[in-house]
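A single protein chain has been omitted; all remaining protein chains appear in their positions.
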Amino acid sequence: MSDEHSDLGFLRKYVFSTDHKTIGIQYGITALVFLFFGFSLMMMMRWQLAYPGSAIPIIGGLLPDTLVDRGAMLPDFYNQLGAMHGTIMVFMGIVPLAVGAFGNYVVPLQIGAPDMAFPRLNMMSYQAFVIGGIVMLASFFLPGGAASSGWTSYAPLAVTATTGQTFWLIGMIFLIASSLLGALNFIVTILHIRAEGLTFFRLPFFVWSQLVTAFLLLLAFPPLQAAAIFQLMDRLAGTSFFLPSGLVVGGEQIVAAGGGSPLLWQHLFWFLAHPEVYVLILPGMGIIAEVIANNTRKPLWGYRPMVYSLLVLGFLSFGVWAHHMYMTGMGTTMSTFFQITTMIISIPSVIILTCLVISLWGASIRFSVAMLFALAFLPMFGIGGLTGLPLGLAAPDAHLHDTYYVIGHFHYVVAPGTIFAMFAGIYYWYPKATGRTLNVTLGKVHFWLSFIFMNGVFMPMMFEGMAGVSRRLFDPTIYDHGAAVHGLTVMTSWSAWCLAAAQIPFIINFFWSMRKTERAEENPWQATTLEWATPTPPPHGNFTETPVVYRGPYEYSVPGADRDFSPQYVKQEA
Amino acid sequence: MNEPEYGWWLPPNVSVQGDDIDTMINVIHWFMLALFVGWGAFMVFCLVRFRERPGHVAVYKPIKAGFSKWLEVGVAVAEAVILAFFAMPVWAKIKNDFPTQDNPVVIRVVAEQFKWLFHYPGQDGKFGRTGVEFYADDNPAGLDFDDEDGFDDITVRGLHFPVGRPVIARLTAKDVIHSFKMPVMRITQDLIPGMEIPIWFEAKSTGKFQVGCAQLCGLGHYEMKADLIIESPEDYQRWLDEEHAALGLDDY
Amino acid sequence: MRLFLVLISLFFLAAASGAEDKPWNPALGTAKVTGSVKFEGKAPRMRRIDMAGADAKCAEMHGGERQKPETVIINENGTLRNVFVWVKTGAEGWKFPMPEGDALLDQKGCMYTPHVQGMRQGQSLSVKTSDPTAHNVHGFGKKNRSFNRSQPAGASNVAIRMRRDEASPPMKVKCDIHPWMNSFVAVVPHPYFAVTGPDGSFELPNLPPGTYTIEAWHEKYDVMEQTVTIGDGETQTLEFTYPTKS
Partner (left out) sequence: MSVVIPYQVEPHPVTGVTSGKLGIWLFLASEVMLFGALFSSYVLLRVGAAVENWPTGVEAGLNVPIGTANTLVLITSSITMVMAWASLKMDNLAAFRRYFGTTIALGLVFLVVKAFEYSDKFGHHIFPATGWPEAGDPSVFYGLYFTLTGLHALHVILGILVNLWLLFFGVALWKTDKERLTGRIEIAGLYWHFVDLVWIFLFPTLYLL
């Protein structure tokens, strides 16, 4: 079955592969590189915030004097870094890692499929992602630098910005195309190519999360594409979709007909970007559910309510976008509507989180590295979710809007939230992909340091936000209330640099473990789901014999069984 | 005027609307803390009680956790209460209840890259005619200098208003979206070019603070701040008189 | 096809004429145009600049006194300051020696000094900051490339080379951080330009005899033109009167 494939040349096998596992690994490596790059941008910003106006050590001397003045960062460079940090992390880091990498690698295995429904489309999706990424990175080398209008690219600022913004838009169009192709592929694969006996309520929660995510991507991204097309037209063809009449920039009337609406961009953008938040978190929740079920050695508590919550989340996420826009001057009718939907959407998240916590009751908890990350996810995501509460209500938002509180809030959701889930997934599935287990000691060092410093980075932000410090400020100490919390800023910066150092054990572990001679067992975690029914690493076509599914995904510690796990694919436990 | 003290929690509040907002923020945070501690305690208990150890096995049968349902219902009810009894009335008051009596101070706020401009109607109480066609580097308020109503208008780059008197501010932006933020007044409001958005506020004590921009507006965004001076009515009147005297209508 | 031929020959002509720029012979520069720019009518209303509310460091540089905008400055003798006067046509075909050093633009007390200046094509504009606050230099080039560079307090000079001529209208240079700060820099391919000062006069010396179009430009009142023919060793006097339109 796999013999033909092994005859393929290097290019076909590793670069232009149509095998979902190869594509998954390509996505994973690329996304991890982008994540680290995006993180590095932020570390430079942290220097400016902690020590405003002083030269950045080492790197400062290497940068051209359009970006730095005697090694110290200039404000437009800071804005470029801010915009690109957000864009890279969200669109080129987490989404490709959560959906492109884990989705591609794990979903077909977990549903007993030989590959994705459209392998070639899958390859094209990755290629579009790479092209988009290259366009984005190339923009740093433009004369005016990269996009500098924030990852939200609000018009009219973005329309009047330098060429970097055009690259940003073109890059986004590629990234969107990539996501659309991927999402379509996932839906068809999950709906059509499940193994015999794998009914919907026998699907692992991770597959459910990927299915809902794919629908979100499929339906939420096109409006952003429309918005990007409009903004490109504004920038290149001189239209004024987002420019009202009579704009005066730099004391001069700008040359545009006018008649557009700056708020139109925000509506189109947030119509995507709120579901996008769920795109970032749902695959993470899926991984956490897998890891928790496996390491508690018992079925997930409340699997069905969790699935229903997931569906409700996906559905409602299209109706909350304007809670990002309370401060644009919308009327109270509209803000009331969006406050209510925002409160409603918090309920399913509460349900999922509660189910995961209650799953610990009556368990026999194995503290593997993956499990540590999964356990840390729960309170961290909890903080992220809870701090969303004051932001979802218009009146407290009047104080907290666009402050560091917002930054703290969504970073708690995506950094110690999703990224911890990604780490859990890497520690959990690494043996599947490589046939080796990651070193446990290095893993635990990685976990504890990451856990401490993650909180060291994001907890101070909550207090800075409370004090009223606005985000995206090149130098917050200009304001009295910013100067008062400068100590917290310094703490955040040092935590961020330590957090970077804490990733070194992981990187060493990742490459060193791959070369270990000692092979992992076929099913090292004694897991029940289908991916462990394949040889390790799985060959082209995945399964040596067509799998048949006999039971639900998390049949652990079944009374009367001779082992504490009953795999989905084994017909009869003695 | 005493120096305001800033710390790690909410900045001092000098606005009459701010108390409601502060109460809400504090109530919500107590609620969050209670939930988090409850959740956390349960979780830590589970981690210790149900850790893997020889002789301990997991229970297949799910527990009947009726309390989770109650917890979820409780959260929903709490959110509904916060929404219906705090969030919506407070917000409606801030957004809709514009002061009609009490002789409000009316000002025009013009945002441009990267400074604020405050436009007062002057002694005649009437704003001069303004228009986008008049904006120039030496006419940041866009005043039509042929209109006599505008002769005594005051255009300054620091915000002054008296304590105990409502202020109606009409916000507009010239170039890109800015956001008018006064942390001590608990006010944030975006300024959208092409629109004029009215807001109102009232201070309950005097002091010298800062106005900032809370929406990324370009490379000088961080520098976009202005003085915020809340004075006694007498000091305010004195300031107005000084500004009027300094107008130098006969210059040039 | 004919049009194409004409275009081709024009192109070669242009290329040839460009190549034929003769080195300038100082002995030829015997003629001179002088004059002044009068102002008639009522001065426009303008508001003094309030720097204190926005950036106290700026105001301190002026001892707290509010400054007048430099848009329209009428001298005591009834002349207009900050008018840029230059030879628009007639001075082509020479390769003039370049002045040494850069054209200098200083940021002092959150104002630009000078407010209007001329410089040579190919020369660099060196922007200096003497202020204890951050500035950014934003040039709005129509022919030259636009630039936007930040200058924190105490930063070293920013130098921008002007590759193309851009004299009418001159390039506007602004500070975005302090929106009242503006300045105009005219980039001229030859040395015949002047800016009117406190006496409202200008002088264009060392011209070779010939016929010239002299243009005056003012930031608010726009351009005016006069043609003048001067012989060897002669001096012609011109007078411009602003405003052009009431």
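Should a chain be cited, it is by its letter among A, B and C, assigned in written order, with residues numbered from 1 in that chain.
To be clear about the criterion, a residue touches a chain if its C-beta (ideal position, glycine included) is under 8 Å from a C-beta of that chain, and two chains touch if they have at least 3 such contacts.
Only a predicted model underlies this, so the values are computations on that prediction, with no experimental measurement involved.
Participant: Taking the complete complex into account, which shown chains does the hidden chain touch?
Facilitator: Across the whole assembly, the hidden chain touches A.
Participant: Given the contact definition stated above, which residue among A:H267, A:K444 or A:K516 touches the chain not shown here?
Facilitator: A:H267
Participant: Of the residues A:L63, A:L142, A:L184 or A:I478, which one touches the chain left out of the display?
Facilitator: Considering all chains, including the one not shown, the answer is A:L184.
Participant: Hey, which of A:F77, A:F206, A:F230 or A:F381 is the one touching the hidden chain?
Facilitator: A:F230
Participant: Tell me which of A:L218, A:L311 or A:A483 is the one touching the absent chain.
Facilitator: Candidates A:L218, A:L311 or A:A483; residue touching the omitted chain: A:L218.
Participant: Thinking of the whole complex, not just what is shown, which of A:T163, A:S245, A:T336 or A:Q526 touches the missing chain?
Facilitator: A:S245
Participant: Residues of chain A in contact with the chain that isn't shown?
Facilitator: Here the touching residues of chain A are 1-5, 18, 113-119, 121, 180, 183-185, 187-188, 191-193, 218-223, 225-227, 229-230, 233, 237-241, 245, 256-261, 264, 267-268, 271, 540-541.
Just so it is clear, only the chains that are shown with their structure count from here on.
Participant: Name the chain pair with more contacting C-beta pairs, choosing from A-C and B-C.
Facilitator: Between the chain pairs A-C and B-C, B-C carries more contacts.
Participant: Need the CA-centroid distance for the pair chain A / chain B, whole Å please.
Facilitator: 31
Participant: Compute the distance, rounded to whole Å, between the mean C-alpha positions of chain A and chain C.
Facilitator: Between these chains, centre-to-centre, one finds 53 Å.
Participant: So how far apart, in whole Å, are chain B and chain C when each is placed at the average of its C-alpha atoms?
Facilitator: 44
Participant: Mind pulling the chain C residues that touch 2 or more other chains?
Facilitator: 134, 136, 148, 150, 174, 176, 179, 182
Participant: Could you list which residues of chain A touch at least two other chains?
Facilitator: If we look for residues of chain A contacting two or more partner chains, we find 74-76, 250-251.
Participant: Considering the complex alone, what residue numbers of chain A touch chain B?
Facilitator: Its residues touching chain B are 74-76, 79, 82, 148-150, 154, 156-157, 160, 244-251, 253, 258, 261-263, 296-299, 301-302, 327-329, 331-332, 335-336, 339-340, 343, 346-347, 350-351, 353-355, 357-358, 360-367, 375, 378-379, 382-383, 386-387, 389-390, 393-403, 463, 466-468, 470, 472-476, 478-481, 483-485, 488, 556-559, 564.
Participant: Touching residues of chain C toward chain A in the complex: what are they?
Facilitator: My answer: residues 134, 136, 138, 140, 145, 148-152, 155-156, 172, 174, 176, 179, 182.
Participant: Can you check the complex and tell me which residues of chain A touch chain C?
Facilitator: 53, 66, 69-70, 72, 74-76, 143-144, 250-252
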